[in-house]
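Following this message is one structure expressed as structure tokens.
The complex appears here without one of its protein chains, the remainder shown in place.
Coming up: chain A.
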Amino acid sequence: MIQPVVEAKQVNKVYGGKGNVYTALDQIDLTVQEGEFVGIMGPSGSGKSTLLNMLATIDQPTSGDIVIAGTSILKMNEEQLSIFRRDRLGFIFQDFNLLDTLTVRENILLPLALAKMNIHELERRVDEIADKFGIRQILDKYPTHISGGQKQRTAASRAIVSKPSLILADEPTGALDSKSATDLLESLRDLNEQDKSTILMVTHDAFAASYCKRVLFIKDGRMFTELVKGHANRKEFFNKVLDVLSVLGGGISDVI
């Protein structure tokens, strides 16, 4: 039976207080099953990043519950959350978030080093992943000396090296040219299809969203609608996404 990896129930997030209340998220329910590749779309300020931050355990909801891989993350303390992030979650960010003091190799193995993994297993995994993303020849370079696409592939390698239950991607193609973006998205799709990795991706970009199996749309902090790719090909799915976006409005059409 397929396990839900993420279960968010009735999640609310309210900022401010006393007459100046701003509701960022309103009664959001979300379930991601194991092996899914889910996209979250919405205009700026719709609350999609807030949602991702909560799933990433770096922000807490005002009310509701979030269960990841069978564990409620709201009951954990800071220390447990850190370990949870390290072992269960992988992150890919728009601005890469690589440490410029570490080489590409060291950036990738950082989560494993933090988990104090055995050196042989650690090196084997780095080699394996470097091959998968085609970055073997730049392993000993520093992030300042490689291209944006290489940086993002490094970040993706780091995100999956610890074999997390869930990979969270926040606008991963935002800072990439279209060729690099396509390469990265194809890598993510391969990861999802071949390794059965569960991926949750927040994006602005309909093209990026078209690689997902399912896309959720958020507007003004509420779940707006949901699209499932099913047996459609990517091109068809891309058009469907565009259709929803034109209904959704809110300044997103100018991005496309």
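By definition in this document, contacts are C-beta pairs under 8 Å (C-beta built on N, C-alpha and C of every residue); 3 or more make two chains touch, one makes a residue touch a chain; residues count from 1.
Assume contacts and distances are computed from a predicted model.
Looking at the choices "Anti-sigma regulatory factor", "Kinase A inhibitor", "ABC transporter permease" or "Sulfite dehydrogenase (Cytochrome) subunit SorB", the name in the UniProt record of the chain not drawn here is "ABC transporter permease".
Considering the full assembly, A:Leu89 is the residue among A:Ile73, A:Leu89 or A:Ile199 that touches the omitted chain. When you scan A:Lys18, A:Lys116, A:Lys179 or A:Lys235 for touch with the missing chain, the hit is A:Lys116.
Of the listed residues A:Lys48, A:Arg158, A:Arg214 or A:Lys240, the one in contact with the hidden chain in the full complex is A:Arg158.
Summarising the interface, chain A meets the missing chain with residues 56, 58, 78-79, 81-87, 89, 91, 93, 97-102, 106, 109-114, 116, 119, 122-123, 142, 158.
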